[in-house]
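Heads up, the thing below is written out as structure tokens.
With one protein chain held back, the other chains of the complex are shown just where they sit.
By written order: A, B and C. Residues from 1 in each chain.
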Amino acid sequence: MLRQIEGSRAVAETVALCRPEVVCAYPISPQTHIIEAVGVMVKAGELAPCEFINVESEFAAMSVAIGASATGARAYTATSSQGLLFMMEAVHNAAGLGLPIVMTLANRAIGAPINIWNDHSDAMAVRDAGWIQLFAESNQEAADLHVQAFRLAEELSVPVMVCMDGFILTHAVEGVDILDQSFVDSFLPPYEPRQVLDTNDPVSIGAMVGPEAFEEVKYLAHLRQLDALVRIPAIAKEFADATGRDSGGLVRSYRTEDADILIVALGSVLGTIKDAVDIRREAGERVGVVGITSFRPFPAEAVREALCQARQVVVVEKAFSIGFGGVLSTDVAMAMQGVETNLRTVVAGLGGRSITRRSLEELIETAGRDELETLTFLDLDHGAVERERARMGETRRSGPSAENLLRDRGTAATAPVKEQA
Amino acid sequence: MTTQPVHFYQIGSFAVGNRLLSDGERTVQSNLDRTNSIDSGHRACQGCGEALGARYALDAAMRATNGQIVAVNATGCLEVFSTPYPETSWRIPWLHSLFGNAPAVATGVAAALRVKGKKDVRVVAQAGDGGTVDIGFGCLSGMFERNDDVLFICYDNEGYMNTGVQRSAATPPAARTATTEVVGPEPGNIFGQGKDLPRIAIAHDIPYVATATVADLHDLERKVERAMEIHGARYLHVLVPCPLGWGSASNETIHVARLAKESGLFPVFEAEGGTVTSVSKIRRQVPVEDYLSIQRRYAHLFGKHPRPDVVARIQAMADRNIARYGLVDEEADSKEMAE
Amino acid sequence: MEIPFAITLDVGTSRANHTGSWRVERPVYVDRMPPCNNACPAGENIQGWLYEAESGNYEGAWRKLVEENPIPAIMGRVCFHPCETACNRVQVDEAVGINAVERFLGDLAIEKGWVLPDAGPDTGKRILVVGAGPAGLSATYHLRRLGHHVRLVDSAQRLGGMMRYGIPAYRLPRDVLDAEIARIVAMGVDVELGHVVHDIEQERSEGGFDAVFLAVGAQLGKRVNIPAGDSSRVIDAVSFLHQVADEDPPLLGRRVVIYGGGDTAFDAARTARRLGATDAVVVYRRNRERMGASGEELEQALGEGVTVRWLSTVNKFEGDRMVLEMMRLNDEGFPEPTGEFEELDADSLVLALGQDTDLALLDQASDVKVEDGVVEVMESMMAGASGIFAGGDAVPADRTATVAVGHGKKAAHGIDDFVMGRTPVPKERHELATFDRLNTWYYADAPRTKRPELEKIRRQTNFEEVIGGLNEDNALFEARRCLSCGNCFECDNCFGVCPDNAVIKLGPSQRYQFDYDFCKGCGICVKECPCGAIEMVPERI
Partner (left out) sequence: MVTAAEILSVAAFDEGRRAQAFPSFGSERTGAPVVSFCRIDDREIRTREPVMEPDAVIIQDVTLIHQVDLFSGLSKDGYVLVNTSRAFDELGFGDFFDKFRPERLMTCPATEFALEHVGRPLPNAALLGGFAALTGQITMEAIDKAVRERFAGLVGERNVAAAAAAFSYVTSKEEELTRASTN
């Protein structure tokens, strides 16, 4: 049923439709609304049987999920940013053990400086953990992806992370068509674990594996992700056939036909980019968009196919690898091996900075003029940066840059920034 | 003529078995059909107290639950020596995740069992002292506070033995470890630090907290059995000497654990609902020297440059335990003094 | 289930890893000689029969006991129990009351009418046993079990030798003595009483005996030359006790002095008290520490009003006046006269200065060597090579009933080898189970059960048995105080304490075995074995 509903609520209700059996909760913005809503459903008995466990940390949250999943229960949790990093060890562990946990990651920047707003640094930090990472463009897709995620996770015994932009999606109220229970039940069969802690058939899960087999274990995990490259579009198609909605899949192209310039991005910024593309198309510019839904496994072949005709590829990404540049760009570059292309990286929207349609239009114009540099920081206040570097050059004890910049912009007195969380 | 009760057995209840006792009165370990939860072929050092403690505890739990146990294990010696690919020594369903998360993983297992309606299957989580008092402490406290239906067993060998004998918050004062070396004015681990986890556990008001050693099997098994009668968060702290880390002879493992208890350095007691309800009295009290001097980690307190001052401080710790828990029967004490 | 590669493993797979290869020493189960067994002159397997008694299997215990000693009810009363002196439990609290349990078993056997094992299949060999004291009876029993025909002769009118004629009835009730002797005789023994053997060679050849066992005892009380008036009554203790045993007690008067410091002296003193003496004074030339009698005997005597004059000798006995000379011990501990004298009123003097053996019957046996009044024997108890064996008080050894019983058994086996033409095979002796081998932690704390003692007043006036027996409850208790030194009693400790599950339990009374595939050789089993029945031996590499 189509409802005007908050993104978090839509996800929570969809997760509930997936009948998770153990849900672990630890508050962190901007993920909290999701887990709160699930909690209410469990406590009210609307979601049953389900154990809702208020844990003492994200590390515990993932750990509880690990225990539950290994015991054959469908396990779910959600987190963001620092929380993801705090559970990082367990994130890797869940994947290593092949436990099909589904987690919502409400993407948020990573401090310091502490920042509660959206970017993709958190997701990028765990890209090598062995999880499947799916990025939602809208709240509709975020909701739909959760159903597909459980299906995918349990088919392959691989944990899946559904990434949705914090605040931008989680806190946005918009129309979302919430699936009905009978459909979800038919789409998502009960969890049949590949391995389970069973007193009638005991096994030891989590052995120490030495050099003699470790590489093989990791390679097998890699192969399972490659399997996912087949299963993700197949499941998305099955979903689309039943619901009529194009949610999930590996990559999605928009106005890429005859495009000179293709913009590549993850998540909700794709909507704003599409608006900018429409405007630039009207101005006669041959520009299109390729959205990547499956970041891990990275669909190199699909990306190459989608991008190979473009003269210029501009990767707009909400994260970057300090000291180098783009993260997604690096993957795209690897995918484009053997294809002649100009690859440009645009780092944008860090720590919640708005990515405006106007800035994107300008970006496209600049790209169109072939004037885009290899690495660009969208809407960067170069003046503020230069002034801070000058201060740092002048005096050793120049103080913390974050506060200095806020003072520089006149947006802060001496008091620290108050978190809004 | 003084009459003696007939209920006297050559070896009383101190030994593992006793042909004169009924099956029910013997330890689980004396039974031919004990589970051997951890089987032969594991790679623990010779005389490993932890291997022994784990088998004792889990076999007892298996008997108490009619074989319905799922175990969660923190990273550490026990995990490493029991499950190196391609061999596992476990005969029960067993899960290892990480060093610091065993309590939380156990919570997850318990939750899954509850949601699956497997009421008869019970969860035991186990870790060394590092995985319990240090890195796992947050998760443990959370598990306690939520009163999750988990029996958490700490096999305390007073240090990080798996990584080569480093100090943990359970390492006692003056003990030598690789990170509390025998150098400087205060050789070994310094006084005034460390965590008394059983008391911290009691402060959580969980239904059951107990300590035990591998030297008193009947006591240990009884406590496991009691713990399995109760639902909610339960904590069992078992002293398991480490020949490697303590520098004790491999055949001394049980003996040294016994001396830890008999000297008063390791109080053996149990608490229900936040109150200490029983105490294992010292049977043959020994000065702490007897315990310390057979361990190389305390060698710097004896020998050429003895440190009676440090030994006296350790004795004071034992005396404080004795006073705190009433470890010495006052009647016996006064009789001894009269003699 | 189809488990994921490497991270998940099937249970129990570690048994493929044979950690036994780590071992440099291996534990092995051993049986060590318990100190009680080691100390027992009768060669009893004390630990063995206590083990049976511990479970309340008293008949089994008794059967194990009489394997070695056919007269436990007697031994349980008169034995000076060196087993208890040797008992390792002394170092924990007090020795196990072995003697008391033995008596309990002996008495129970009499009460229940348990019979000794049948005589062995007839060998056709004929053995003459001279003397029906403990040595002769013991030899008779063992010889009968071995299938030999036994002719048992004694000069007295009744069987028992010194057990009857030397030990007062308050220490050894005659019904007990009779019952145990009767049980031996019932095995089929050719008994002739009142028969004095004058020439052993002649007796042997006339009777066609294949071998002879001389157990003639030491029936002659030693005398010393003490100036004594005609009117003074002097008697040796052996004769005194013999007459009492024959229910023809001599009249000793009210004040009796007994000269000597052995058990016989105190037996005589206590007997005198029972016969009505108001004063029974033991005069002994050494002090209490050097006294020959057992402390127990002394305590009981003192408790009955017997007094002792230590460091004194009888110098003169005239009329009713006795003169004692005071002695002192020199540096070597020998008594020396001091020249100081004391007087004492006495009606009679009993000399308890030891006994001599009457070996006149050996005068014609040329290859039997007699020295210092006793027969020299070999390990097999054979004197010379002629098939003449000797034991008991007639050979050089402690003169106790227990030693005699041991001799009888040993001689029986020596005779058996001799008559059957076998070369004796020396018995393998196990290493002693010393206290330091034990881990006493595991034994329950328990004091020894005191044998009930009769009211002192009662024992001054009659010959009723002084020391009571254990009942079934406290006999069990006492048996269970046994530490089972050096012998596995299946406490399951090794089975339980092995960190590598490398001990295989074989089931009740089957004990255990090591699984050397997995034993890493840590040695905990050895350390925690309560009774020291495991030892580590180096692994041959």
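Note that in this section a contact is a pair of C-beta atoms (placed from the backbone, for glycine too) under 8 Å apart; a residue touches a chain by one contact, two chains touch by 3 or more.
Predicted model only: the values in this text are computed from it and were never measured.
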Notebook entry, point to check: Touched by the hidden chain, which of the shown chains?
Noted result: A
Item checked: Touching residue (missing chain; options A:Pro49, A:Gly111 or A:Gly351) -> A:Gly351
Next item on the list: Consider the whole complex, including the chain that is not shown, and state which of A:Phe86, A:Phe135 or A:Phe167 touches that chain.
Entry: A:Phe167
Next item on the list: Can you work out which residue in A:Arg151, A:Arg224, A:Lys274 or A:Arg296 touches the chain that's missing from view?
Entry: A:Lys274
Check: Considering the entire assembly, which residues of subunit A contact the chain that has been omitted?
Finding: 3-4, 6, 117-118, 138, 165, 167-169, 171-175, 268-272, 274-275, 351-358, 406, 411-413, 415, 417-418
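The criterion applied here is as follows: only the chains that are shown with their structure count from here on.
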Check: How is the touch graph of the chains shaped: line, ring, star, complete or other?
Finding: complete
Margin query: Averaging over Cα atoms per chain, report the distance between subunit B and subunit C in Å.
Written below: 49
Next item on the list: Going through subunit A residue by residue, note those that touch at least 2 other chains and give them in order.
Entry: 97, 198, 202-207, 209, 213
Notebook entry, point to check: In subunit C, which residues are in touch with two or more of the other chains?
Noted result: 6-7, 9-11
Notebook entry, point to check: For subunit B, which residues count as touching subunit C in their complex?
Noted result: 1-6, 8-20, 26-27, 29-30, 32, 36, 38-44, 46-49, 51-52, 55, 82-83, 85-92, 217, 243, 249-255, 258, 284
Notebook entry, point to check: subunit A touches which residues of subunit B in the complex?
Noted result: 67-70, 72-73, 79-80, 82-86, 88, 90-98, 100-101, 103-117, 121, 138-139, 141-142, 145-146
Note to self: For the complex, give me every residue of subunit C touching subunit A.
What the structure shows: 1-11
